[in-house]
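Note that one protein chain is taken out, while the other chains of the complex remain in position.
Our next item is chain A:
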Amino acid sequence: MDLKSPSKATNEDRRGRIITYSCIGIIIVLVVSILYFIASRGLATFIQNHVNVFRFLTGTQWNPSLLDSHGQPEVGALPMITTSFLVTILAAIVATPFAFAVAIYMVEIAPKRGTKLLQPVMELLVGIPSVVYGFIGLTVIVPIVRHIFGGTGVGILAGTLVLFVMILPTVTSLSVDALTAVPMYLRSASLALGATRWQTIRKVILRAAMPRLLTAIIFGMARAFGEALAVQMVIGNAALMPTSLVSPTSTLTSQLTTEVGNTVMGTIQNNALWSLALILLLMSLVFNLLVHFIGKRGEIK
């Protein structure tokens, strides 16, 4: 036996390592180039086209082909930023109580029945493509909103309702995970001190699970913030500052999907869209950091 030459196992080990590292390498290169691409394009608006960043973030007129009174292109992104945040926050506010209620039912109240019944429903909701949600929103929600509030029916309210259904399964299943992660012994401890089941849920389980529940909400918000297609179908796609919950407007994503086909690479119209994309990217970074931060603080050891 030759002890000096590498064994078969060592060779396999090395091969496995090479494959793993090259895959990781490729992914890192990909991510970095995507980031670089979006950043360089997104910043071109400010560097090449000399748009003032502050005016970009606070301007309410979006019309990149026209010049404003200062001789600068009209690229005020505030309407899209506002609408994006509004639909996201409203959808999260509406979805959270439902998600928590369903999760509590599934974990604490009727684990067997609840899981058998609701798990498939949630999985189904996740599996429905967003264009279908948008379509349903357009044919069901928009007419109802129109009927009740008048106007066109499109806008933040319709967007919120569609996003509510879309993020519900995400927030619910993460909330279920959060509640399941609360150790059994805390329930016993509470019950043995004379607490009722409801007191136990409210005062121990929800409290102990709070960091992870917040994380669930943030994941839902991240999904809502980034959703494009379904929102585009019900939001109205007018780059206007929303005047009410039922006025046509645009989110960052819907503006991108609507306009991207109509612009030529390298022009201000195109660069301005990349700047919107850059905001989206930065926001998803913020969401990730939030999740990270909350997760760190809420670790139960």
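As a working rule, contacts are C-beta pairs under 8 Å (C-beta built on N, C-alpha and C of every residue); 3 or more make two chains touch, one makes a residue touch a chain; residues count from 1.
Keep this in mind: contacts and distances are computed from a predicted model.
Enquirer: The chain that is not shown, which UniProt protein name from "Aspartyl/glutamyl-tRNA(Asn/Gln) amidotransferase subunit B", "Phosphate ABC transporter ATP-binding protein", "Sarcosine oxidase subunit gamma" or "Acetyl-coenzyme A carboxylase carboxyl transferase subunit beta" does it carry?
Expert: "Phosphate ABC transporter ATP-binding protein"
Enquirer: Which of these touches the unseen chain: A:R15, A:H50, A:R113 or A:K203?
Expert: A:K203
Enquirer: Of the residues listed, A:T139, A:S188 or A:S284, which one is in contact with the missing chain?
Expert: A:S188
Enquirer: Could you list which residues of chain A touch the chain missing from the display?
Expert: Touch set of chain A with respect to the missing chain: 183, 185-186, 188-196, 199, 203-204, 207-208, 300-301.
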